[in-house]
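Some chains have been omitted; the remaining ones sit where they do in the full complex.
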């Protein structure tokens, strides 16, 4: 269904239920939708499962969501960073569960959810502790592990520009998980730096077609997750 | 409409179009279902998908509009609309298979009472089979609708207990738009929403073995 242009982040994130699985874009700071995450914190939603490459850095964005006790579980590839103290503390205190997934399997499992694939055989992780208990199979002489899709109720994504239909373009390496998360969640909420008229984006360069987008809000001067005060 | 006459092909397309919720993303397959586009109102804001890699497909192209790099699934030149986008085939079919389309409308040889669809192969050994995107479309949309004449040329119902033609998909069809009636396939059976030029009793006789549930008064 058509996307809605929202006036505020509060309007964009309204109605995210307790216990939701929430995909959050970004690879570290680039692409992390800090303003949407802060609006999510303001809703008071709890018991969330967060799917993201990292588990937050500094004191804002995902880090704040964890610090405020809203997250029961994190599915990610790289929680440990020099400034991941919010996650580290919650994890060591047993307040947050961690499902560690190799980064490419994380991306492919999200992509599988978006593409209606029920499972896939990946070579990544075969023979390691991250494949323990999983089905394995040798196909044409290569050993694979069976992995399943990761779906989400909501995706929070940061893009560069949207048109009024919800078509998206991204900027440089801030693209990262945005396009696959936008297409894997039941509801996709996007913050962009600019909303342009429909038809202003070249159809050849649209990265996320509007079909995947539900709410769009413009944040003219977004905070950097590492620097925001 | 509970019409006095069986619907024409154009009227059938109009009924389908009227049923599509505003703001829907829709795939109209190839052939007769593409007529539905002619009856979509601009204020419905429906966005058309074509399997060969485009959202926001516009009407058929004519004259100077024809661009050999811009065709629909039937390989007929089409136009583009503002806000359209292009993508490759894996992305296009991921969009379908992943359940992102709201409505898909397909033709059919047969539909079963439990929503099985047969629309790709006659099953005759002398025919060269060709499936295209039919099986992907059948299972991919949130709602798969069929647009077809109710009867074959020799008067057999194409709504059947079990398909005799090779299947396209299992239990995938939820609505069937025909010249004599609009059917809703639901877990408890086949409901008749509207009839055209026949009454419910006539219709039940026409489809024979498939037990129908009358909702025309609703």
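By letter and in written order, the chains are A and B; residue numbering begins at 1 in each of them.
Basically, contacts are C-beta pairs under 8 Å (C-beta built on N, C-alpha and C of every residue); 3 or more make two chains touch, one makes a residue touch a chain.
This is a predicted model, so every value here is computed, not measured.
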Inset, instruction - Since each distinct chain appears just once in the view, could you give the copy count per chain for the complete assembly? - result: A x2, B x2
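The criterion applied here is as follows: only the chains that are shown with their structure count from here on.
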Inset, instruction - Could you give the separation in Å between the centres of chain A and chain B, each centre being the mean of its C-alpha atoms? - result: 35
Legend entry - Complex contact set, residues of chain B against chain A: 21-25, 45, 47, 49, 55-56, 80, 82-87, 90, 93-102, 140
Inset, instruction - Could you please specify the touching residues of chain A with respect to chain B in the complex? - result: 1-2, 111, 113-117, 163-165, 167, 183, 198-199, 201, 203-204, 206, 209-212
